[in-house]
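Quick one: the structure is below, questions incoming.
One chain of protein is taken out of this complex; the other chains stay put.
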Amino acid sequence: MSRLPRSPIIEMADGAGGKASRRLVEGTIVPLLGDAWKGTLADSAVLDIGPGRLAMTTDAFVVRPLRFPGGSIGELAVNGTVNDLAMAGAGPVALVAALVIEEGTAVETVEAELRALGEAAGRAGVPVVGGDTKVVEHGKGDGLYVSTTGLGRVLEGVALGPDRVREGDRVLLSGPIGDHGITILLARGEVDLEADLRSDSRPVWPLVRPLLEEDPGAVRWLRDPTRGGVASALNELARDRGLAVVLEEAAIPVREPVRGACELLGLDPLHVANEGQFLAVVAPGAADRLLDRLRSIPGGEGAAIVGTLREGPARAVLAETPYGGTRIVDLLEGDPLPRIC
Amino acid sequence: MCLAIPGRIVSLDPDEPGEATAEIGGVRRRVNVDLLREEGVGPGDWILVHVGFALSKVGEEEAREQLRLLAMLGEDGVPEPDPGGGEGGDPDATY
């Protein structure tokens, strides 16, 4: 049903606001979003959302290549934003999306990403209520950038934040780390490695919500360890809260190919990005129960308790080896770069 | 000073002599095995890979020997492990 614009590639006119633009939006974008589209094409979406606290977040997505095993930019743009909402204890209510398309990009590519975006929104149960499209000159973008803004409703009784974290609290991790970052690294083809690995991109609200409902007071802090990985997320917590996070290295789930690639390229899985995992700091007394709950949910089987909040050394993240050694887990400077030394 | 890691040769490239595919902890990469042509390598052999080149063969006998020695040095009656300990694509393997 998608009426193609006359050219197989996107042209400047498609974003100029005239006829071609309209054809792109009405003829291609809206139909491809499918059932997820609940917008009106007016300048603003008007939502009736009832009482309660709202969470709002925005994120810009740039990824090369646009498609990779287990996901694509269109899908990431939904999951990334609904996951940010989930980390505030909020279920997604509505999403708006903006596309910045590079002139010369195949219409097919844009169509595929719109379809992916629509499907991901469907899976996450969030309507897309508005959007915008711009075209930039050839050579001024990586094919396609997507930005999404999400609105969510915070679950009642939930109070999250570093100030709620106490010494003795436990750190829960939802599953194996590093799948996304290593998948992207390999998909770029620059290191000439192959592995049976897929991005972990997924909405995590279906995993987070039951935990919050089980015991809203026991969940104190949530974070999705995207860029910079688990190390960055926990370092931020340690710094904000002035405590130490002590990880039990052997408890951290890492799949074999991620480990192999990290050994080979000299990377630390704790620095590698994830798009479908989350960290939760929970009250010590509730930790085992919440872990069992998480593991009972499809997609939560790989969860583990990986660490504990301690008083010192303040503002640091440490990893303990099974034989009693410790090391500081630092923030990563920039992107992980393969090393040979 | 140089990161090198053990991998297993999966196959030799029939078209490009000296090139092989090696598997390194669940990851595959083309590896140049030209530096081992005198000793000869084939599928199943373990090699030490550095920047895409095989520098040496990993000796199973020497590995076993070292582990035997290490188990003895500890004096704690720890059973001597096999060099393959921990191998096997367990998806939930920890690190």
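Read from first to last, the chains carry the letters A and B; within each, the first residue is number 1.
Going forward, a contact is a pair of C-beta atoms (placed from the backbone, for glycine too) under 8 Å apart; a residue touches a chain by one contact, two chains touch by 3 or more.
Just so it is clear, contacts and distances are computed from a predicted model.
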{"item": "Listed names \"Xanthine dehydrogenase\", \"Hydrogenase formation protein HypD\", \"Peptide ABC transporter substrate-binding protein\" or \"Acetolactate synthase small subunit\", with the criterion being the UniProt name of the chain not displayed", "value": "\"Hydrogenase formation protein HypD\""}
{"item": "Where the missing chain makes contact, among the chains that are shown", "value": "A, B"}
{"item": "Residue touching the undisplayed chain, where the options are A:Glu75, A:Glu102, A:Glu119 or A:Glu263", "value": "A:Glu263"}
{"item": "Hidden partner interface residues of chain B, rising order", "value": "1-6, 8, 25, 32, 34-38, 46, 48, 50-53, 55-56, 58-60, 62-63, 65-67, 69-71, 73-76, 78, 81-87"}
{"item": "For chain A, residues in touch with the removed chain", "value": "190-192, 256, 259-260, 263, 265-266, 313, 316, 319-328, 330, 333-334, 337-341"}
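Note that only the chains that are shown with their structure count from here on.
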{"item": "Chain A - residues contacting chain B, complex", "value": "176, 186, 191-196, 249-257, 259-264, 266, 269, 302, 339-341"}
{"item": "Touching residues (chain side chain B, partner chain A) in the complex", "value": "1-3, 5, 24-30, 49-52, 89-95"}
